[in-house]
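Just one protein chain is left out here, and the rest sit where they should.
Showing chain A:
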């Protein structure tokens, strides 16, 4: 399949998928108990029936649910995801503001997990019976078994109390301002713990996966051919074997991208990272339906983009998927 055809097809699927996600989320949220008007009134310090009716009229909550849905769809097609009850600002603005930090966090965590996990897995596969390989396997199991929020809290305790060298909350230090490098370094400094926490579970998984995959590839005929050519072992392992062994890692990473985003909600909460996760949590607690829906739509789009990137990576890794020139 040509690349253009693939992209066109994927875009069509993506639109359908997002529409389906929106319909489902809309129904589910309306089915949940709780009245946003009451929450809004509560925020204002209480209100009588007349004011409540006015609030409902303002936000269109007095309309029948199917009509509300129709309006939502029409508006979202024009890029309007409604106005947040909680922040009284357009949901799109809120999401765009929070999208950057989340993408930064998730991408860093994924990259760390894939690079370090794969390298550990390769190292373990070189000498599958050695002590080092055993240590890597045990660490992977521990990393895999620890819930992400618990790892986060432990790291907060460690770096907040025992060894205060890394910031444990937020994304910026209010005392540091300016532009360019200073800010970037400050953000990176704040990024270390959340990204590490989020990546640990996946790092563990990918190292196990890479180890198994490498062991399989190292036993194949073409690796024997590479050795028979007289190639040095590093070339055999990192050139001939690794590229083949990466395929399962990339597949799993693509499939798990959704889990990574839900993990990000927990990590953002633990480390007060100003991303989509904290926004979603606040919105859910505040019955801020438009924001909840907006965040869910946005994360669906992220997952779709991630799957597309996975497919592209796959085509790059494996020429058999590219078809005839």
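Criterion: a contact is a pair of C-beta atoms (placed from the backbone, for glycine too) under 8 Å apart; a residue touches a chain by one contact, two chains touch by 3 or more; residues count from 1.
Criterion: contacts and distances are computed from a predicted model.
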| item | value |
| --- | --- |
| Omitted chain, identified by the protein name its UniProt record gives, among "ABC transporter ATP-binding protein", "Heme exporter protein B", "cysteine desulfurase" or "Heavy metal translocating P-type ATPase" | "ABC transporter ATP-binding protein" |
| Option from A:45, A:66, A:180 or A:230 whose C-beta touches the chain left out | A:230 |
| Residues belonging to chain A that touch the chain removed from view | 220-222, 224-232, 240, 243-244, 317-320, 324-325 |
